[in-house]
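One structure is given below, represented as C-alpha cells, and several questions about it will come after.
A single protein chain has been omitted from the complex, and every remaining protein chain is retained in its original position.
Letters A, B and C mark the chains in the order given here, with residues in each chain numbered from 1 onward.
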Amino acid sequence: MARFIIRSIISTIITMLLVSISLFLLIEVGSGDITVKILGVFSTPEQRASYAAQLGLDAPAWQRYIDWLIGNDWRAKNKVGYPLVTSINPQTGEADWWADVDGQLTRWTLEEGRLLTLKRQDDGSTTSHISSGAWQIDEEGREYFWGVDVKNNAVMWVRGAGAEVWALTKAGLRKEGDGPMKYIPLRKGLLRGDPGISLQYGRPVAVTLVSRIRNTLVLAGAAFVIIMPLALFFGILAGINEGKPLDRIISITSLGFTATPEFVTGIFLILIFGVWLKVLPAVAIFTSADAIFEDPKLIALPVLTLTAVELGYIARMTRASMVEVMDSAYIRTAIIKGMPISRVVFKHAIRNALMAPITIIMLHVNWLVGGLVVVEVIFGYPGLGYYIYKSAIFGDFNAVEAAAMVTVAIAIITRLFGDLAYTLLNPRIRYS
Amino acid sequence: MTELKKTPPVLKLEDVAVAYKVRGGEIEAVQNVSFEINRGETHGIVGESGCGKSTVAWAVLNFLGANGYVKRGSIKFQGQELVGVTGEELRRLRGDQIAMVYQDPMQALNPSMRLGDQMSEVLTVHRGMEQKEAEKRCIEMLERVYMPDAANVMKRYPHQISGGQQQRVVIAMALLNNPALLIMDEPTTALDVTVEAAVLDLIAELRRDFDTAIMYITHNLGVVARVSTRVGVMYAGEMVERATVEQIYKNPYHPYTQGLIRCVPKLGADKAKSVLYPIRGRVPPPDNRPVGCVYGPRCDYIQERCREERPRLRQMPNGAIVRCHFAEEIDASQWTPSEDIMPPSVEVKDVVSDPIISVKGLKKYYEVQGSSLRDVIGLGEKRYVKAVENASFEIFKGKTLGVVGESGCGKSTLIKTIIGLEDSTSGEAKFLGFDITDDISKRDESLIQELQMVFQNPDSTMNPSYTVGQQIGRPMQRFKTTPKDEIRGEVVKLLDAMRLGENYYDRLPRQLSGGEKQRVGIARALASHPDLVLCDEPVSALDVSVQAAILNLLLEVQQKFDTTLIFIAHDLSVVRFFSDHVAVMYLGQIMEIGPAEAIYTPPYHPYSEALLSAVPIPDPTAVQKHIRLKGNVPSAINPPSGCRFHTRCPRRELLPDGGKVCELEIPPWRDAAEGHRIFCHLPLETLRTFDPVITQPTEGS
Amino acid sequence: MLVKDYMTRHPIMISPDTPASDAQKMMIENNVRHLPVVGDGKRIVGLITRDRLRVPPTDLGSLNVWEISRILSDLKVKDMMVKGKDLFSIGPDMTLEEAAQAMIKNKVGCLPVVEDDVVVGIITEVDMLAELSDLLGGTVEGVRITVRVPDKVGEYAKITSAIAEKGWGIYTSGGVPAPKRPGFWDVILKVRNVSRDDLVAVIKEIDGQEVIDAREVP
Partner (left out) sequence: MAVKTITQPTSRPSRLQKIWKSMSIIFESRVATVGMSMVLFWVILAFISLFWTPHDPNASDFIQNQGPSIQNWLGTDHLGRDLLSRLMQGTQVILLKTRLPGDAGISIPGGVAIWGVIGSLTLGSVLGLNAGYRGGWWDQIIMQVLDALIAFPRIVLYLVVIAALGQGDLVVILAITITGAPGVARLARSLAMDIKTRDYIRAAETRGENVWYIMFREILPNARGPLLVDGMLRVGYAIFAIGTLGFLGIGLPPPDPDWGNMVNEARRNIFSNQLAVMWPALAIASLVIGLNLFADGLREEMTRYQK
C-alpha cells in the first residue's frame, strides 16, 4: 500500500509540473502581443516595445517561466546588491518591493538625471534625497545603477542616457524621460504564493483570486453535498433492480440530464424559475463579497444546474458497477447462504460496488470545474470559473495561469484522494 | 450396527425439467431428470460440459435466475416439495438445510470482507447467535477441516490464502449449520492434484461424520470414482444412466457411458500398448436436440427406433437404471471402433540421431518489486522469483517429452524460455546446435519458424476477427515457406490433416467448437513445418471425449511429420499415455526425469510418488497408496534451502537424523537407470524399496 | 453407547406455520411418526406426532360439517404441536440409558436431540430397541444362555472363568434382577463357536447357579 501511495504522490507532483509547463507554453504561443490588448490597437510599435520591456516580456521564455514559478527577486538581488523585501503599503494594502539597505527600506528614482534615494519611514511615507556616488562604471565606461523603482521593478538606470519610456497611467500613455534601460518586474513566483499582477486589472492576481476561489468552493461544495448521496442512492437503487421499470426510468432520466449541456439546463432553469415562476433570481448579482451567505437564494439556480448535470453521470457510474457486482459469484454465494436481500446489498454488494465509481468520480472533478465555468458565466456568478473565462478571453496570462493551476491542483488532489479511498476500500491493494 | 429403519431420501427428483425463457420461446436445458440421495450418501453426477449438470443443482436451490424455472416434475427435499417454494421459506432452507460449494473459491468469496465475517454471518443470521459465539464455532469448524492456524485465518481476506485453503473455508462455511444436503459443483476442478486429493479425503470424512447427503457434480471420471457411492451420468440435459459406482465402471449399459470410459487413459496406459477412442461429434446445443434418443447421432448402435422414439429410463436386472432402447443387447466388450474415430497406429521408433534439443542448467529468474519505501525508490536489495532452476534435459527427433507438475512449478516458464517468449537468466540451450537462450527478438527467422507452440485455451487460441484460413495461412506468408498463390492449397491440406474439411477455410472462430478451435491451433503451429512443437496443456480445457480425439490427432501428426513435442500437462495419466520421456517439476526444479514407464514405477522420487498417489483414477476398484503432502507450496521468491521439497517431503524420515541433510545440501542426481535420474538425497536402494503406488486387483480388465 | 451414535441425523423437520394437514401428509408419505418443529436455523420450537394431529372428537361434536372442514383447514402445526414444558429433548452426548429414562419418565416415544436448541437429530423407541438387540448380540449367531445366579460377589466371575478355561469367547453379556425372584440375578450370555450342550454342561458344573434357558440363535 505504501508503494501505491508514494507512487500516486510522486506522479501528482510530476503531473503538476508538466501541466504548469505546458500551460505556460500554450500561453506563450497563444496570447499574441498582449500589449496590443492593453494599450489598444492605436498604440505605436515603440510604445508597445517599451511597455513590453516594462512587463519584462523581453526576457527569454524559460527565464520568464522560472520567474513565474519561483520568482525573480533572488535574481535581481545580485544586481541590486541588497536583499529585496516586500512590505504592505498602507494606502493600497498591496505589497511593495523595497531594497533593504542595512535595515532601511529603500527605493530609487531618477529625476532630471539626478538619482533620488527614497527611504521609507515607519509611518509609510517616504523621504527623498539625492544620492551621489551610487553610480558604478561598466566596461564601456558608462555609469549605471541597479535599484528598485517605485513600480516594483528592479531596474537599471544609465546616467545621462535616460531612456524614453511610455508609462501607462490613468490618463493613458504618457511619455516619460529618465526611464530605466532594463526592467525586472519583481515577483515571488507561484510557488511562493505570488502569481503576479493581473494585466487586465493591474492589481495582484492573488488578491482577487482568493475571494473568487472561496465563492466557487461554496458553490461546488453545495452541489457536491447534494449530488453525492442522491447519485449513490439512485445508482444503487437502479443497480439492484436491473432491467426493471424503475431501473429504466432512473437510467433514462439520468442519461437525459447528463447529456444536456450545462448551459442548456441552466437556461431552462432560468426560464422556469426565473422567468415563468419568478421564485429565484435569474442571475447571481453580488452586492457584497459575502452576498452568498446573506442571501443563499443566489446560488440556488447555479447549484441546481450543476446537480442536474453531475447527478446523472455519477448515478450511471454507480448503477453500472452495482449491476456488475450483483451478478458476481460471491453475491450468489451470499444469497445461497440464505442471507436476507437487505444484508446481501448492504453488507456484501455496496462496498465492492463503490470501488469502481469512486475513482472515476474523483477523476470527474475536472468535468465539474468545466461545468463551473459555464454555470458561473450563465449566472454571472463571481467565481473562479468566471475569472478564468474573462482572463482567458483577455489573454491576461498571469491570471489564467494562476487560476488554471488552482483548478488543476484541485483536480489532481481530489484524484489523489480518490486513489486513497480506493485503497482503503479494496483490501487487495491494502494488504500487498 | 443393525440398520432396522428404512429412512426416506433426503433429496428426491422426479422427472424434472428446467427451462429458460429466451427471445422467441424457451429452451429446456434439462429434461426428465430423476434420482434420489439418502443420508450419508454421495451421489455423483457426471457428464461433459453443457449437459446441464449445474442446472440441476441450481434447480434444487431454486436459483435459476430471472428467466429460468422448473417446468415439470417435483423436487422433494426431506419430503417437502421445493418447486415453487420462494421468499422467506426458501431463504430459511438455503445455507441452513441445503448448502452449496462450487468451483473457483476465489470467486465465491467476497474479496472485501474478512473470512471470519463471511463465515460467522451464516450462524448469526440463521441461528441468531452472538458474534463472539459464532466466531468460536467458525474457528472450531475451520480446525475441523484441517485449516492451519484457524483463528488467524478468520481475520484474513480471501486473496491472502491459497486456493486450497479458500476451498476449505467455503466447505467449512457450508457445513456450519450442519445441512442435510450439500451440493458440490466441481469443487476441486480449480485445484491442483495433491490439493484436490486432500480436499476429496476431507469430503469423504465429513460425509461420514455428519451423515450429510452430498450431490457431487463433476466432469472428472476419476474424481467420481473416488468420492461417490452412486453415479448418475448426464448427457444433453438428460440422465442417461444411474447405478452404483462399481456398476458404472465395470459394466456400463449406456453407449455414452461406455464411450466416456473408453475416452480416458488409464493411469499407466501408454500410446504404444493402448489406444483412446474419442466419441464422434459433440453435445447437441439445448435448442436443437434430436427428436429421438439425444445420444443417437453419436451412437454406434443407432437404430431406426432411436431416431423416432425417445427412450425412457428402464431398470436393469442388476438395479442400474438406463435410458436406452437396446441396453440389454449392447455388449461393450464386443465393441469395435468405426473408421472415423479409428486412432492412429503408433509404432515407437527408436532413437536415430543425436538430440534435437539439449538444455543444460537452464535458469530463469524474474526480478520482483518489493513494496517497501526503499524498494519503490529502487534502493531495496533485488529479490528474484526463481521460476526455473537448473533445468537439464535433451529430446531426440520425433520423441515427446512430457512435463508434469502442479501450478507454479515453472513448467510454463520453461517452455516460454525455450520458445523465446522469455530470455533465460543463465545456462545453455541448444536447438540443432543453434543457441536459443535469447528471446525471440534476437533469433533469426529460420530458427523462429522451427519452434512453434500449441496453446491451452481453445477460446483464446484463435483471433476472433480472422478466418481459419487467414490464421493458418499467416505463418506461411510470414516465413515465406509457401508462395502466396499456393497458400490456400497448403492450408486446405493442413485442414484435411486436422480432419477438418475445406469448408472450414472461411469460418470465423465463433463458429467452431472447442475441439475444432484446438485443431486449428495445431494446424497453425504446423503451418511453418516446425521441428519442435511445444504443447502447453493442449487438452486440459477440453471435454474428455474431445480430449481423446485431439491426443490421437497429435500422435498422428507426430507420426506424419516426425515432429518433436514438448507436452505440458497436469493430468498425469494423459502425460503418461502421450510421452516417451517425462520430467516431474516442483517449484522450478526438475525432481525426476526419465522414460515414461520408469517414472510411473518404483524407484520414485518422493514427490512423484505423492503426485501419483493423489491422481484420481477412473476405476473404483483400484487400490492406491495414501500419501498426502502437508502444507502449501512455498513461495518461489525464497524457496526452501537444500532440496526444495524438504518442507513437505513425506520420506525425509528415512534418512538419518530425519533428513537434516535435505535442508542443508542440494541433493545429488541419482541415475536409477538409462536416462532415468532422480534428484534426491535418499539412496537408490531406499527409493527402490518403495512399493508401487497403484495396484489394480483386476489386471487387464 | 451415546445418543449421537444411535440417533437419526438430519430428521425431517417442519416449520410451525405449515398447515396441520400437510404435516399429516408428510408423515404418511415418509412413514415417520414424529416431526420436530423448527424455526430458522433449525432452532426447536416443538414436536408434532401423529396422534397429536388427531382432533379430539369432543371439539367437533357440536359443529356442522362446514365448520369442521374450516377448522381443520385453518389448523397450523404450531396449534397442535407439543411445546413448552411438555416438550422433552436430549443432548447428543447423553447415554442411551438417560434417553431411555427420559422417555419412560415422560411417557414419550421420541426425543428430539438438541444441541444448544438446534435440532441435530431425533431418537425414538425403535432406536432404543435396535440398540437393545445389538446389546444382546441379537443378530450374530451363537448360543444364548440365561443363567440364574445368587446376588453375590464373584458369581459372575465363576461363569466367565469357566467359559474362559474352555477357550470359548463371550460375545456379549447382560444382567437383570431375576423376575419375581428377589436375591437372584439372571445373567444372559452370548457365546460363539460352541455347541449348546457343551456350554450347558460347563455351566451346570458351577454350583448355586442354574441354567434357565439356552438356545442356538438365530
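Assume contacts are C-beta pairs under 8 Å (C-beta built on N, C-alpha and C of every residue); 3 or more make two chains touch, one makes a residue touch a chain.
Just so it is clear, the model here is predicted, and its values are computed rather than measured.
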Legend entry - Omitted chain's touching partners, listed by label: A, B
Legend entry - Touching the absent chain when the full complex is considered, from A:Gln54, A:Thr258 or A:Asn352: A:Thr258
Legend entry - Touch criterion as defined above, residue of B:His159, B:Arg474, B:Arg488 or B:His529 at the omitted chain: B:Arg474
Inset, instruction - Consider the whole complex, including the chain that is not shown, and state which of A:Leu116, A:Ile267, A:Leu280 or A:Ala421 touches that chain. - result: A:Ile267
Inset, instruction - Looking beyond the chains shown, say which of B:Ser426, B:Asn503 or B:Thr695 touches the absent one. - result: B:Asn503
Legend entry - Contact residue for the chain not shown (choose from A:Pro281, A:Pro340 or A:Gly370): A:Gly370
Inset, instruction - Just the residue numbers, please: which parts of subunit A touch the chain that's not shown? - result: 11, 14-15, 18-19, 22-23, 26-27, 29-31, 255-256, 258-264, 267-268, 270-271, 275, 282, 363, 366-367, 369-370, 373-374, 377-378, 385, 388-389, 392-393, 395, 400, 403-404, 407-408, 411-412, 415
Legend entry - subunit B residues that touch the omitted chain in the full complex: 280-282, 297-298, 340-341, 419-421, 440-441, 443, 445, 448, 451-453, 455-457, 460-466, 471, 474-475, 478-479, 499-503, 505-507, 511, 513, 516, 521, 524-525, 528, 549
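Definition applied: only the chains that are shown with their structure count from here on.
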Inset, instruction - Could you give the separation in Å between the centres of subunit A and subunit C, each centre being the mean of its C-alpha atoms? - result: 88
Legend entry - Centre distance in Å when subunit A and subunit B are each reduced to the mean of their C-alpha atoms: 61
Inset, instruction - For subunit B, write out the residues touching at least two other chains, lowest number first. - result: 92, 96, 126
Legend entry - Interface hub residues of subunit A, defined as touching at least two other chains: none
Legend entry - Contact footprint of subunit B on subunit C as seen in their complex: 6, 8-10, 12-15, 26, 29-32, 40-43, 118, 120, 126-127, 129-130, 133-134, 138-139
Legend entry - Contact set on subunit A toward subunit B in their complex: 1-3, 6-7, 243, 328-330, 332-340, 343, 347-348, 351-352, 355, 425-428, 431-432
Legend entry - subunit A partner contacts - residues on subunit B that touch it in the complex: 61, 63, 66, 91-96, 99-100, 102, 104, 107-113, 121-122, 125-126, 157, 159-160, 170, 173, 369, 371-373, 375-376
